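Take a look at this one; I'll ask things after.
Excluded from the complex is one protein chain; the other protein chains are retained at their positions.
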Amino acid sequence: MDKIIYLDHAATTAARPEVVEAMLPYFTESYWNPSSVYTPASANRKAVDQSREIIAKSLGTQSQNIYFTAGGSESDNWALKAAAEAYENKGKHIITSTIEHHAILHTCDYLQSKGFEITYVDVDETGILKLDELEAAIRPDTILISVMFANNEIGTIQPIKEIGEIAQKHGIIFHTDAVQAYGQLPIDVDEYHIDMLSASGHKLNGPKGVGFLYIRKGLKLRSFIHGGAQERKRRAGTENVTGIVGLGKAVEIAFDTMEERTKKETELRDYAMNRILAEVPYCRINGDRKKRLPNNINISVQFIEGESLLIMLDMAGICASSGSACTSGSLDPSHVLLAIGLPHEIAHGSLRMTLGEETTKEDMDYVIEKLKEIVEKLRTMSPLYEDFVKKNS
Amino acid sequence: MDKIIYLDHAATTAARPEVVEAMLPYFTESYWNPSSVYTPASANRKAVDQSREIIAKSLGTQSQNIYFTAGGSESDNWALKAAAEAYENKGKHIITSTIEHHAILHTCDYLQSKGFEITYVDVDETGILKLDELEAAIRPDTILISVMFANNEIGTIQPIKEIGEIAQKHGIIFHTDAVQAYGQLPIDVDEYHIDMLSASGHKLNGPKGVGFLYIRKGLKLRSFIHGGAQERKRRAGTENVTGIVGLGKAVEIAFDTMEERTKKETELRDYAMNRILAEVPYCRINGDRKKRLPNNINISVQFIEGESLLIMLDMAGICASSGSACTSGSLDPSHVLLAIGLPHEIAHGSLRMTLGEETTKEDMDYVIEKLKEIVEKLRTMSPLYEDFVKKNS
Amino acid sequence: MYSEKVMDHFQNPRNVGEIENASGVGTVGNAKCGDIMRIYLDIDENQIIKDVKFKTFGCGAAVATSSMATELVKGKTVQEALEVTNKAVMEALDGLPPVKVHCSLLAEEAIHAALWDYAEKNGIKIEGLDKPKSDISEEEEEEEY
Partner (left out) sequence: MYSEKVMDHFQNPRNVGEIENASGVGTVGNAKCGDIMRIYLDIDENQIIKDVKFKTFGCGAAVATSSMATELVKGKTVQEALEVTNKAVMEALDGLPPVKVHCSLLAEEAIHAALWDYAEKNGIKIEGLDKPKSDISEEEEEEEY
């Protein structure tokens, strides 16, 4: 097969041609270090500031609050570690959710090894944070709440505004990992009481290796990467001008096209989910049906395992991913699917398909036909299906 | 003027056209996340591994010891903070030099605030580390020695092999910040007993925002950025495929062309230094005349201040930089120039010109003529020069 | 990630299915790890494995190792089948990625479990065969840095 149907936009996206075009001059022609004093370099300072401005505007804040990083993971690490360090005199308790990305969870593990205490607030069966448990978890020594804006596996969108209000009421810093949500959902950091927000360029048709952390003015967070005076002395390293310019362009387009794009994706997502539910026996949709990212489909197909499914889809030219983290060299099923209450066998049989604006209805029709064939084939060799059929016959 | 003569290659360099060409397909076509399981993504895994291989070979080591980062500053921060953390049970004493880059010095400040003790070993008047002082500084609780391979301001190359041998003899980890040296000098990490080495892509005609840390096999260093399982679980974050590919290409070319290029640069450097010494009164060369980076010229011009000099050179189309860190928003003169014993007024009047392979003799002739004019003009308005002339007449 | 042989056995698995009234059936696996294998053996009176079928819930490597393991024991005597190690399965597949090595262990265990079942049903003792573990423990790979 020649055509590839890419349904893994949550993993990464192609940079838009306009993004690459915007970056190109800064590689070979306007390659200056923005901190240099000579005249030509001021164009690069301006280019960096312009991206900062675009991003600030998209979040309803001022550009001085946007700090460029190398991506979502760095932003998450910085936010958590710097807040822990800055406020440890106030307390050493941090609250997060059970369904965060590993960039948050493993950073929490690290902080725990440094004497911080972490409370993981549970989610309901659609993946929505239990607000009452959150509120109950707050203690006098709680210094930080970090809850992701939308989940990368099941697409569930959290009640961020309510979480922000709880955090504010208790005078606790609120960080959100918006790596999946930013560019897909409108976000106003003031309205939602967000103190820190992480985002990554390659999730919204920008380049890889660049992202940002929004830090509310007044938060006394220190550098994570020490050195030169870049980024208002808070993030050292010669600015990645090309990456920053590309990110700015990607954000500009993402916000300009958001309404139309997400409307189209939502429709296609719902169409595909409904067909799958109707036509593939013994499968379920994971995550909330409504409060979910416009491009996210996550299903569990009973009696079959995710990786086999993925390989077979791959052979049919379809790129998707599994809820199972097998892909990353680990054998455990997704912590997110376990957190929403799936048993292990079912968690292992999940499939994530994340659409992009180029995805068509024809694509999804093809995918669903293939999916049906593959599921049938895998079930004929599944001992779990055999047992199920025997028990029910 | 139209032509720009760029003499600030130590600040950053243009990406080579071949580098950009190598990167381009990975933006819009082969944009896959290298960790994904579907077939197309394996091309990106291979591309990343190929860059790793090129870099490993350039250092005489295996690719499993190369970890990609977002640049020199991150590599430096990671090396120092992770080593401090990993070995703090053995001791909390770290040795570095007085002339390191801020990415090292400010990281040391941070570690000091965390209870580590830092000894700054001095350099002689050409900027070479005093080996006897280094050896004398070693204590039973010394866990790390970090000395830069070559200095970014005055270009002095350190006796890295001797430092490595001292470190090895005492069983101490040795890190070197090779951000300026890598790509200009041959480096063999085993021969030099280097345990960790930092480098940055944009200093060797690669892209900005990507670099690497070499970590000797067996060193039990942990992640600096926690999260996904990328880089053998030691550096989380979706791989910056384009950046890594560009870095690999840049390294390949830098090592292929090193001999010829550095020979040409060394000649031009010496020609220019000799002319300046002969034709500009009251100036001196900073750094070692022989043990210096092929492309580095650093002079102090007495009685005039660096920024004025730079602005006037800029007006003549010449991009250079000053030893003074005025450029970075600070008013202190360069710590490197003070460390080699220059008094403040002279440290403020220094000029760094770092050549590139495209720099010609004609360029340098033009620069020297302009420099002479500018120095004369600035001296006529210098009260220090007035005093000097009066005293000596 | 997988060798061509693995992909071949995954795409075209040999001996998928069930055997009615099998001489021995063994199911092993680990719900947590996500691999369950079931092997059916048809063994004649000379202790020769005349037929073998499998069903597997698991990743590509699990399917391929099951398929290869059935190929390797087919036609063998019970004693010979006992000597089909996970290493032999892996070699026959031109290797497996390190994280997938446990799949080949599972295949070995599944054969052993089916043989154990056969032995129990027939009240015989097979030299060198221990009662199979119901679960294959996961070993964390060493981080060797």
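The chains carry the letters A, B and C, assigned in the order they are written, with residues numbered from 1 in each.
What we mean here is this: a contact is a pair of C-beta atoms (placed from the backbone, for glycine too) under 8 Å apart; a residue touches a chain by one contact, two chains touch by 3 or more.
Owing to the predicted nature of the structure, the values given are computational and were not obtained by experimental measurement.
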item	value
Touch criterion as defined above, residue of B:304, B:320 or B:367 at the omitted chain	B:304
Touching the absent chain when the full complex is considered, from A:14, A:37 or A:144	A:37
Where the unshown chain meets chain B, residue by residue	303-308, 311, 315, 324, 326, 329-333, 343-345, 348, 380-386
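Everything below uses one rule, namely that only the chains that are shown with their structure count from here on.
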item	value
Innermost chain, taking as reference the mean of every protein Cα atom displayed	A
Label of the chain whose CA centroid is most distant from the centroid of chain B	C
Intercentroid distance (Cα basis), chain B paired with chain A, Å	35
Centroid spacing, where centroids are CA-atom means, of chain A and chain C in whole angstrom	39
Centre distance in Å when chain B and chain C are each reduced to the mean of their C-alpha atoms	56
Multi-chain contact sites of chain C, meaning residues that touch two or more partners	none
In chain B, residues with contacts to at least two other chains	37
